[in-house]
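A single protein chain has been omitted from the complex, and every remaining protein chain is retained in its original position.
In this document, chain identifiers A, B and C correspond to the written order of the chains, with residue numbering beginning at 1 in each.
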């Protein structure tokens, strides 16, 4: 029997963290021929070249494509999407997959969805149906309407996708494959293990308390990134005795603003117990998150992986404010004082009970198992 | 008070026919500064360069952009979408509109929607919520999820858009602006009036009975265009005494197949009362449709304008088979014999009573009036 | 020993005619692995889809790429070049050739040259050093300065390339590979053989006298194509008793103008012994050229293949007016009367003695033989 060709597009380090266990499960499935297409920020030095981590993990991409138009303004984000479609069309034409798999809601995801749609290749979408209360929502839902099959991460997401007119039989809630990484991995941390990460700033003692900060640009308030990150950093600085581990933002429009805010702060506050990193491997990120006394910023990982692990989190701004979440998170605005109070409260509370809103840690395996049984219908009639 | 800048993207002759009265109404509205952006097949000789008709009608485009990657394969359709996004982003950046208006469901529409979304410009979508039973559906619904405001053409479309999670207050059913053209125009036809259209083949006597044929490629059965159009043409040939007026297909993937089928047939059957046209002005198309004894093919105009006018129609294949429709249409497959029978039946039936499924002919005016009152919210929360 | 990978880019039917025997020779050379990359108008229905002829001749392309931005204005020609570079870079990256071969002077050639240059792949240029007195000259000479090796077609071209600063050892005059086709092929013509070509217009009796017309747009007088081709057609019409065989123009900016001129003339003069063709296979084109009583227009083939065969030619306008040529050609401007006189004179003169300005018909073989001995130096120092 001919193997089913499944092409997974991985276009950022965050994407990779989410699909790693799915890639493994697809690789091991005898009915499936896995095709890996890597692109965009996953390949770029400036974003930690996560492709290298991926290769070390045993995933050799079939194709690597570059389509990021540099600039990090709104116009370059649009143009990057256009370039993505142009480049992906060539790759899909040559790989001729039976299914294309895309994850989440960023411009790379949209480029993948559009290209697969016009190439008449059935599209599998991971993490549809979620609601985060920011502009990514419309992109995520648009991709749902382009996709043939939906592997959602929560029950509410499943309901939402179905209400949007997708057939119940095409929507599967196996949880988020990012939880698979957490469920299976060693979550302990040590200086020995972490010393491979250079970073800039004073040295971290991973056996001592630290706060983890990740703050991405918010595309709807484009231009405010600088002041937003400044508030967070100022609030953090008040916890003088606690170490602060800061990750660089992603490549959205506005990314340079946030990065500049961090750089400016860093130059002024070099000695203040702050440490700056480009990225960690997916596994090491879990170690870092799991052992933080608190996570702060606007990374969706705080509400997902953080919930699964029970890590206290302070979530700032409206980037995630409607996203489904468990008990571990407190929400706040960009006010320095409020951020400070929320942080204090969470540090006092300490560890939460582990949640299962985002699945039980076997999503990748279950998705891989069901793919060979799918039957795509390009006409995909709506249910109403 | 600052005028509201409304940028309408017109990218095909079909699009122009639909927005003509909206353009007029926007042009006349004192609170609005109309920006017109033309592109793709509207500019191309091969598709009748409808831009010229538009200019004669008094619409001077602010920008004309070329982004059709020639080839009419799936891959060039994808690449054209990518190029469209790249080119539109530049245009939107320079025109800086308050709203972008896009129509229907083709790749040019998708390019417009994506580009406006990433440029953070509120998007107004015309003709969302419809269901046609073909692959355009998923594109149309995806655009609905990207759009801020929806001017739908029927009540069922309105319901569908709302069920997809759009706020009731953002969805307006003023009918289809294409009906405006029909309601207001002189619908009579004469040889005198029509002689300006050259065409290829024997001469048409417009005062005598004729059948109108329009058959577009069907993207899901890519590669079958040739045989599909052949069946229709063969069936038509059996009505020896009736004149046959054939329009060239649009620029979808597969367009060349259909065009080739027509050319091949034409070379063999030059004398058989067939006449071939590239295109008509929007008004003249209505004359031609209105006075046809029957319309045949798969143009959605048969179910829309045709219904409004009461013209008998034979609709072939699955391109339109789920589309909302009135009494005037009979549906059939690609079988020559069945097409023949349906045609015979419709010719015998003659004229239908005029329908109002697609509005009352004042959509353009009503849309233009309401635009200055809209309040966009880029976060656009879902209703569930 | 590792085979040397030679990638030939073929992007129009004219290109194919020129490299056909080189492709054969490369295919047969045991030291060489031939890679064929096809693109642009070679793939397009509108230009006769010459890729099909190529496949029938036994050449299976490694990759087919689309990059023609439709429009045939100056801006689309520029954008097509840009798209060409983008698409070719991907293809070169995957094929990883040791040499890229490109032919002549059109925008597809430039795209190939630029892409190979930035990908650090040594470039072999065919037909450099010629001077045609039109805007293609600057493109051709620019490609010479980008290329590593030059296989020129005439002695004067060789001198010119060397004077431009290229090392003598990198310039080879083996003649034009297009002559190879002529030297080896059956050049007779018959109705039996030619009936496969449909064409539009009255039927040709290939055993009787006919004039061959090919008129391409001239990019420097963009916009005049219509009237230019009209003069030629009017002059031709005066030779009532002689058959006229007309070929469609190529895809340069202005191509639609010329095509429209031909179409307009055709519609008015359908019965006047004119016959219109999209294209012929490279071999059949030679038959048609060889047996014409005279060739007229501005195709460079008249000065090259025509000279080799001794066919009388009337060359119109400045598209070729500085090009090297033999005895067979008379030059004229766009004046109908002068064209008429020149035609009359040439028809009276009849056949010329065969010339050897463009080689002896074994270029392909000699080029293929020498390629494995080449040593590229990316620094390519100038000789002065």
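Odds and ends about this structure:
Please note the rule applied: a contact is a pair of C-beta atoms (placed from the backbone, for glycine too) under 8 Å apart; a residue touches a chain by one contact, two chains touch by 3 or more.
Given the structure is predicted, the values throughout are model-derived calculations rather than measurements.
Annotation: of A:66, A:197 or A:331, A:66 touches the absent chain (contact as defined above). Touching the chain that is not shown, out of A:130, A:166 or A:256: A:256 (per the contact rule at the top). Across the entire complex, the residue among C:16, C:59 or C:107 in touch with the chain not shown is C:107.
Subunit A residues in contact with the hidden partner, per the touch definition given at the top, are 43-46, 66-73, 75-76, 79, 83, 198, 200, 256, 259-260, 267.
With the whole complex as reference, residues 74-75, 77-79, 81-86, 88-90, 93, 107, 110-111, 114-115, 117-120, 131, 133-135, 137-139, 141-146, 159-160, 163-165, 219-220, 222, 253, 318, 322, 378-382, 384 of subunit C touch the missing chain.
Subunit B residues in contact with the hidden partner, per the touch definition given at the top, are 65, 86-87, 90.
The working rule: only the chains that are shown with their structure count from here on.
Subunit C is reached from subunit B by a rotation of 180°, derived from superposing Cα atoms (nearest 5).
Computed centre separation for the pair subunit B/subunit C is 40 angstrom, with centres defined by C-alpha atoms. The distance from the centre of subunit A to the centre of subunit C, with each centre set as the mean of the Cα atoms, comes to 52 Å. For subunit C, the set of residues that touch two or more other chains is empty.
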